[in-house]
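The structure under discussion appears below in the form of structure tokens.
All protein chains but one are shown in place.
Presenting chain A:
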Amino acid sequence: MMLLQLLAVERLKIRRKAIWPLIAAGGFGVVLLQAANYALRYDYLMKLNADNPWGHMLSEMHFLAVPSLIMGLAIIASMIAGVEHATNSWKQTLALPLSRLSVYAAKFVLLMGLMFAACTMLAVGTVVLGLCLSLGTDIPYTELLRVSYLPLLAALPIGAVQLWLSVSLANQAIPLTVGVLGTVVSMFGMTLGDFVPYKWPMLDNQWNEPLIPAALGLTVGLLIYVAGSVHFVRKDVK
């Protein structure tokens, strides 16, 4: 119950901060980019993947979505934590009769909820784009859900780290640079070892089982989240 109230508070704090347009830009932006990609070389791409047009589009979508997902996590985490940093109001927030654990939890749930919304926009946009490109009505829903939501689970550790850094450091240049670096590293994801978290959102591994990075992401992400909230509880705020 308290968490719901806190979420409502957090929602008020991010009003008029252009976070929703940003989420839409992330979710539909990837779709637009893919649309441009197809518009520029429709015939070539259709000939190349005549046997499995949907599967190919989904895998390209996934490839474009991963860097946007990581950059998005960094930016949204910084904006959510930045509300208190910018107005020097950590003391005010924490002076309220709330446990620090739940304040941190609300921020984390908000971050993940916003990214979940972006992933949903991506999924819906992908279906619409596919239909517009006349890839057929034989939509592979399992694959669609896998490409849309499993990367988010696999990126949970990245989100937890970004939120931790953004909350604990006043200078947002540091968490955002970490996010920029992570984005670039993730583009080389395929060459990294299976144990590197920045590879997990690609869902590619030696066992060829996309559920493994997602499960790993969920576990490690929750561990980092717990570590972050313990640190937040003990931290001195300015």
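The rule we apply is simple: a contact is a pair of C-beta atoms (placed from the backbone, for glycine too) under 8 Å apart; a residue touches a chain by one contact, two chains touch by 3 or more; residues count from 1.
Quick note on the criterion: contacts and distances are computed from a predicted model.
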**Request:** Given the choices "ABC-2 type transport system permease protein", "YtkA-like domain-containing protein", "Putative outer membrane starch-binding protein" or "Cytochrome c oxidase subunit 1", state the protein name listed in UniProt for the chain not shown.
**Result:** "ABC-2 type transport system permease protein"
**Request:** Can you work out which residue in A:Leu12, A:Leu48 or A:Ala86 touches the chain that's missing from view?
**Result:** A:Ala86
**Hidden-chain contact residue, picked from the options A:Leu3, A:Ala18 or A:Leu48** = A:Ala18
**Which residue of A:Asn37, A:Thr93, A:Thr120 or A:Ser168 touches the chain not shown here** = A:Asn37
**Message:** Touching residues of chain A against the unshown chain: what are they?
**Reply:** 17-18, 22, 25-26, 29, 33, 36-37, 40, 64, 67-68, 71, 75, 78-79, 82, 86, 171-174, 176-177, 180-181, 183-185, 187-188, 191
